[in-house]
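Heads up, the thing below is written out as structure tokens.
A single protein chain has been omitted; all remaining protein chains appear in their positions.
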Amino acid sequence: MSTRLATHGRLLDKSRPLTFTFNGKSFKGVEGDTLASALLANDQMMIGRSFKYHRPRGLVASGAEEPNGLVNMGEGGKFEPNQRVTTTELFDGLTCKSQNHWPSLDYDIGAINNHMARFMPAGFYYKTFMFPRFAWKHVFEPVIRMSAGLGNAPKDRDADTYEHFYAFVDVLVIGGGVAGLQAAKAAGDAGAKVLLIEQTAHWGGRAAVDGGTVDGVPVQAFIDATIDALDAMPNVQMRHRMMGAGVYDHGYVLGYERLTDHAPKTAGPRHRLWRICAAQTITATGALERGLSFAGNDIPGVLLASAVRDYAVNFGVSVGDRTVVVTNNDDAYRTAISLKEAGLDVPVILDARPTGGGALADAARALGIRVENGKAIASVQGGKRVTGVAICDQAGEGAVLEEIRCDCVAMSGGWSPVVHLWSHCGGKLNWDDDAVHFRPDPDRPPTGAKGEAFVITAGNASGEMDLHSVLQDADKAGKSAAKASGHAPTRTAAPTGESAPEAVMMAIWLMPHGAPIKLRAKSWLDYQNDVKVSDIQLAAQEGYESVEHAKRYTTLGMATDQGKLSNINGLATLANALDAEIPQVGTTTFRPPYTPISMGAIGGEARGDIFQPIRRTPMQGWHEANNGDFEPVGHWRRVFCYPKADETREQAAHREVLATRASLGLLDASTLGKIIVKGPDAGKFLDMLYTNMMSTLKPGRCRYGLMCSENGFLMDDGVVARIDDDTFLCHTTTGGAERIHAHMEEWLQTEWWDWQVYAANVTEQYAQIAVVGPNARKLLQKLTDEDVSNDAFSFMGWSDLTLGHIKARVFRISFSGELSYEIAVSASQGRALWDRLLVAGKEFGVTPYGTEALHIMRAEKGFIMIGDETDGTVIPQDLGLNWAISKKKTDYLGKRAQQRSHMADPDRWKLVGLKTLDGGTLPDGAYIVGEGVNANGQRRVIGRVTSTYHSPTLGYGIAFALLLHGPDRMGEVVNVAMIDDVDVPAQVCDLVFFDKDGEKQNV
Amino acid sequence: MSNAVSALEGAEFNGFAEVREIGLQGMITLRGDLGSKAMAGAVKSATGLKLPELRRIEQAEGQAVAWMSPDELLVMVPYEDVQKTLVALDKALKGTHYMAVDVSDARAVFQVTGPAAGDVIAKLAPIDMGALATGEIRRSRLAQIPAAFWLVGDDTVSGTVQVVCFRSVAQYGFDLLKTAAENGTEVGFLA
Partner (left out) sequence: MLILECPYCGVTAEETEFHGGGEAHLTRHGPDSSEQDFEDYLFQRENPKGVHFERWRHVNGCGKWLHAARCTLTLEVFGTYNAQTFEPPKHIKDAITAKRPGWTWRTFS
């Protein structure tokens, strides 16, 4: 059984006990434990079940590469699935549950898949769920949904907060092992601004577990001294619990800092996503151990040799009492030696190499450990945990020579440098035949904005595997990075490391070498996704020769660990099956993030009230206090209507229309875009921008204009006021201000840069209030001594007035057909004016109205709305706006496009009015259908409704529609298709439904 | 003009840095040929300040002139002096191609104060606050909105950062800064 050792546990503070629960059972751990070590200390060997066959699964690793140890963590707003127990620091009160089983971890129905395994080979899903078609929906999908997925989806809103941070450094060092520490020191000594990050809570990495000396002192002493030295350097910052998640173009790196995962009651954000701009990045990301492929290598109790060692040395946990070590390299002997030194039994070390190991092997033998060279595991015995191993020759087909009782197997298939971050942005790899791994090719690095190399690897991540070369390489990396970022490195020598010399390893991709199918089908590569050696071989046999295809066919490396444990073994297996060399097969693509990061961290601060900017007008507070019912218009929130007590939105809008038409309405029109265009060439410029002539407009007057894109399509409309000879004020739609201002700047800067024109977006400088209705002039006159009579201040004119003490610019324009003034004042006085208008308008029953009333009134008057009648494919001619298109001008934006044959086609749908025969209101967007069917057998569509309202003024439904030959169909009754297949007849009519002669606005 | 109010009427927040809306600030967008003598003269006569160089801001008590783009300055004067300043600019630039418009009410201005003010900004803006020099103006974005930043007076980053954004998003801007300055969220990177 696995248990806590009395001695050992260098990362623990055993004086601080912690309590946690796993599947509702209460367990004890201590400060410094990971959830993984604490579970093992409580003899919780089985931790979950695999994805496909639901086989019992225990821990394999001790770090980020762990494929099995995933749990549902926390509850309510703190719930999160798929938390890796090996990288989860234990805290008091932690609760977690195992995943992928039903009804329970010990008794799982899905495990029947295990017995069906032979019928569920690679590609099973693709092959099986194709036919019959109906079965997918009614049989396969429901069953798969029950058993599929890792963990559960959270149900509650995330209770935590997150944030981003932008950091700029000369040298970013990722990884706080001895290589990272030394690289940071070398770069820091050169004066570079250095950020050193480490994903765990500890500095020094594996070195302290593996031993050795640096400059004659134990490696731990070197680590402590280097940390002190770095701490003292003002140009170096060190942050732990921070992972280098991804390396991106031009030296951009994402750092993922986990601030409170280990102490969830602490205030502040849970995760902080660092967006780091680094001139140079050093990846000192270490190496990951690989497993070996032998039958039963997934039974709980089979772990990586390094993990068994970590649990013993770092956490004082013995995974088993009797551990069989199986290896193809010297490093695993360190595990045997540590276990022996901890008083545990190591019945045998199986070294697959015929010639065996070097100095470490001698040391093991000296401790009395039996070492067998050229031997392998034929199979592991046990179900929910290891009970023994059958031994065979590595060279043969697995004839069992001996059976040994044990409760733990420590395996080592060699080490792979962590090349992920090097590869994210295009760094290339070489296959190293001696070390049997891919290592970064320093001659083909990722390149940055200037074509420069911007990633340097250090230590194990470079493929340097012994302590001395690690330190030499890291020192060189630190100095090179400092130099590349403009700092002069010191001439100090790198520290000298000393560790046991190691004999060469041997590539072992299958154990035993000639393992028959029966063994291969129990030799696991990807534990989480249940991919076995036999699956890869089948994929190769079925023609999936590319490693990327084989990956997708078998799901190898597609689990949450992204193949950290399985990929190299998998592609070596594929290479063997294809009779190709490993480098020819290559690796799958390494993509960020290195390990999964939280969605919350990606979102950062953008949630709740600050999810996105909400634009507010100066009168927003009044609207909120007076029951304004808002609708989004771009990032603005405009009032749709102001419902009273029991009113529906529709009733409120209708009341607002009637009150405005009868007497007086007020609209907050501040959101309309306002752009000042000034200069000697301003008129010429506006003539190019608008379809009609603006240069002939007289100062003091206003003109409605249309703007098209160079494609000819209508993009915006609005009223232009000429302020003086040189100056125009262009009004845009609410959503259009920024877009139109940018449009102007684009043409001014990139096409007509010799024209003397300046544009300024002054939208937010002004609050604008529309005073609308038959009593509008009376209200205006109450606030000013100046003459605002029709003669003095005529329709389509503007005037600077003082209203009370407030200076205002007033435009006599109308979008409602009523007598109407739009009053612009400084934004800081907008609320004051609004309040004053409400008081002064009381005698006229002044009614604030919202966008729905605005829309109804404009539709009654036949005015188009950008975004309703236009959708980016509509030209002004479609809308019958030919009157606003100058025939005199030789050019304007969109003119050439409007001459194209399709644009001039008489069959383009044209805008008309529609009235239902029964007075009802048509649904928005409804299609108008003609006779016959189209090529697909669908009813022929001849038009669509673009705007539709119930007109409270007229008492019936009114609509606009784009209709084939529309203007020629006046009086005709057309059919509007409803979604329930019933057609509603509607009569084609003029666009102007109300006050056709404009008598109301011209008083 | 007693009824003129800034977007947030001087909202304040105290976290590990202090965030404050400074109230009404006179601002004029001035566009024209920044290389011309007339422009330098106009700025001098209207504010007493010299024309700022590329990405610089000239500051004096109650006045400042910031370089916004190769043909644009932002002239800052007390709110009540805007009309007077516009008249002075118009007079000095008469006959040249230029534009001077009042944008005082189109903006919101915040100050973030405290040794860790830079860290607050660095949570929201993709700029190197550690490298922001005295007298430099940096236009960028504050999370999802455009904003400009500079250090007040000759203060270094350990002092006060001035942040300008558009008025309609003043609440968003303030809430961002407030969230970033919340106690318990200290970063300790720049300070």
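To keep things simple, chains are lettered A and B as they appear, and every chain counts its residues starting from 1.
Rule of thumb we're sticking to: a contact is a pair of C-beta atoms (placed from the backbone, for glycine too) under 8 Å apart; a residue touches a chain by one contact, two chains touch by 3 or more.
All of these numbers come straight from a predicted model, not from anything done at the bench.
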**OP:** Give me the visible chains that the unshown chain touches, in label order.
**Re:** A, B
**OP:** Among A:Asp609, A:Glu745 or A:Asp924, single out the residue that touches the unshown chain.
**Re:** A:Glu745
**OP:** Can you work out which residue in A:Glu710, A:Asp918, A:Asp968 or A:Asp990 touches the chain that's missing from view?
**Re:** A:Glu710
**OP:** Consider the whole complex, including the chain that is not shown, and state which of A:Thr95, A:Thr447, A:Asn576 or A:Gln756 touches that chain.
**Re:** A:Thr447
Subject >> Sole contact to the chain not displayed, among A:Gly29, A:Gly175, A:Gly251 or A:Gly286 >> reply: A:Gly251
Original post:
Tell me, which residues in chain B touch the chain that this view leaves out?
Top reply: 54-55, 68-70, 72, 126-127, 138-141, 146
Original post:
In the full complex, which residues of chain A touch the absent chain?
Top reply: 248-252, 275, 277, 426, 447-451, 710-711, 742, 745-746, 749-751, 753, 890-891, 895-897, 899-900
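By definition in this document, only the chains that are shown with their structure count from here on.
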Subject >> Of chain A, residues touching chain B in the complex >> reply: 161, 163-168, 237, 266-269, 272, 275, 277, 605-606, 609-610, 612-618, 635-636, 676, 678-680, 756, 758, 760, 762-766, 805-806, 826-829, 831-832
Subject >> Residues of chain B that touch chain A when the two form their complex >> reply: 1, 3-7, 24, 29, 31-32, 71, 97-99, 101-107, 119, 122-128, 130-131, 143-145, 166-173, 175-176, 179-180, 182-187, 189
